[in-house]
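Then we have subunit A:
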Amino acid sequence: MGLTSNAQDAFVTFDRVQKSYDGETLVVKDLNLQIGKGEFLTMLGPSGSGKTTCLMMLAGFETATHGEITLDGRPINNIPPHKRGIGMVFQNYALFPHMTVAENLSFPLEVRKIGKSDREAKIKRALDMVQMGSFAGRRPSQLSGGQQQRIALARALVFEPELVLMDEPLGALDKQLRETLQFEITNLAHELGITVVYVTHDQTEALTMSDRVAVFDDGRIQQLDAPDTLYEEPKNSFVAQFIGENNTLTGVVSKMKGATCEVRLDDGEIIDAVPVNVSQVGERTQVSIRPERVEYNPERLTEGAHTIHAEVLEFIYMGDIYRTRLRVAGHDTFVMKTRNAPDQRRLTPGEKIEIGWRPQDCRALDA
Partner candidate 1 sequence: MKLRTILLATTGSLMAAPMAFGDAHGNMANSMTLVSWGGAYQASQIAAYSNPYQEMHPDVEMIWDESSPEAVARLRAMEEAGNITWDLVDVEAADAIRLCDEGLAMEIDANEVLAPAPDGTEAEDDFGEMLVNDCFIPQIVFSTVAAYRTDQVPAGVEPPSGACDLFDLETYPGQRALNRNPIANMEWALLCDGVAYEDVYDALETEEGIAQAFAMLDTIKDQTIWWSSAAEAVQLLADGEVFMATSYNGRWFSAIAEQNQPIGMAWDWQMLDLDGWIIPEGLPEDRLARVLDFVYFATDTQRLADQAAYISYGPARASSAPLVGTHAELGIEMAPHMPTDPANGENTFVNNYLWWADYRDDLDARFQAWLAQ
Partner candidate 2 sequence: MTDASAGNASQNAATARREDAARTGPMLAADGRPLKASLNRALRRQKMRALLLIAPLLIFILVTFVAPIIDMLFRSVENQIVSETLPRTVVALDDWDAQDLPSEDVYAALAYDFNEAAERRRHTRLGSRLNYETTGLSSTFRRSGRGIEDVGETYAEQFIDLDEAWEEPETWTALMAHPDWLSAQAEWAAEAEAAGRDFDEPEPAFRLAPGIADVLPETADAYRSFARTIQQEDEDSPTEEEPWNTVYLALYRDLAAQPASAVAAYFGPIAAELAAADAAVDGFETVSLREVFGEMDDAWAEMPMWETIDAFSDPYTAGYFLAAIDLQLTPDGIEAQPEDQRIYILLFQRTIFMSLVITISCVLLGYPIAYLLSNLPARTSNLLLILVLLPFWTSLLVRTSAWKVLLQQEGVINDILVWVGFIADDARLQLINNQTGTIIAMTHILLPFMILPLFSVMKTIPPYYVRAAKSLGATNWTAFWRVYFPQSIPGIGAGCILVFILSIGYYITPELVGGRTGTFISNRIAFHISESLNWGLAAALGSILLALVLVLYWIYDRMVGIDNVKLG
């Protein structure tokens, strides 16, 4: 899926954008971002990381303190929101409570002075698109959360914008519904060929829906990559920890071996890792290993790679996988996930085992 864009064919660009509310602290620090046409880009990050502010600047509800935002090549800093032609889906749906579903959908068309028959056709099409064709006469308060979200989506799409912004649109829904809608939204976006900027703090959502994910923290994009890259190759320890489950061990680089390096953990054991943010011996580092990449079965371990001791603290049966909590190098929170397969045995607490991993699965990041 990895759809990379460059500045020339970018549909939306953020160029060195800064934002401050109080004149003292920057909420968004030097943001540079290009979004390609038709791309589904997710801004992911904890609350307060600046992702929503970026979205609001793009929508026009906040103005950038510094820098420039362009849409389809035009700078939009001075264009008021209603002239930007951007569709938007809000976290609380923001369906107008005093209007029916049809009236809600009609609203953007009316303000664009679209004729009545055209309007009706578009409304019908949009409602059918979200499978809500029979709800035109209802009030928002008569709809369930998922239905409201569908209407909100239809409303954001009905005037055929090229760019749609979504601000945590599924945040208020239950898990099952969320998954269905995630699927529907991505499908729609791709079918219609629209560009979507999606804000969420749910990393699963980000990973499953997006072409690219921008991980925000502290007002900066920490990493901007396709979901698989983000997961497999986090560029720093924040991303590693924020995306998916992750084991972290701390130590010092003891040997550089070109593509790999050796790290001496705090208890003296040596492990292999890929140097990502470290470059020389003696640097402190956090190494990150995904739980599902940890192996204890000697047959599966890479030849010649280091192994370390671990003690089983807890074994949890989770159906498709086993989740084992281990004590490793003094850490009690080290987790290993193993597939529920015929050749896997169930470990018992107290058991001493040797664990290891492929060196390329273990990344030595910033301390």
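A few comments on the model shown:
The working rule: a contact is a pair of C-beta atoms (placed from the backbone, for glycine too) under 8 Å apart; a residue touches a chain by one contact, two chains touch by 3 or more; residues count from 1.
The set was built so that all candidates are chains of the complex that A comes from, given by their letters.
Quantities reported herein were computed from a predicted structural model and do not represent experimental measurements.
Applying the touch definition to subunit A and the options 1 or 2 in this complex singles out candidate 2. Listing the residues of subunit A that touch candidate 2 in their complex gives 59-61, 80-88, 90-92, 94, 96-98, 107-108, 111-112, 155-156, 159, 165.
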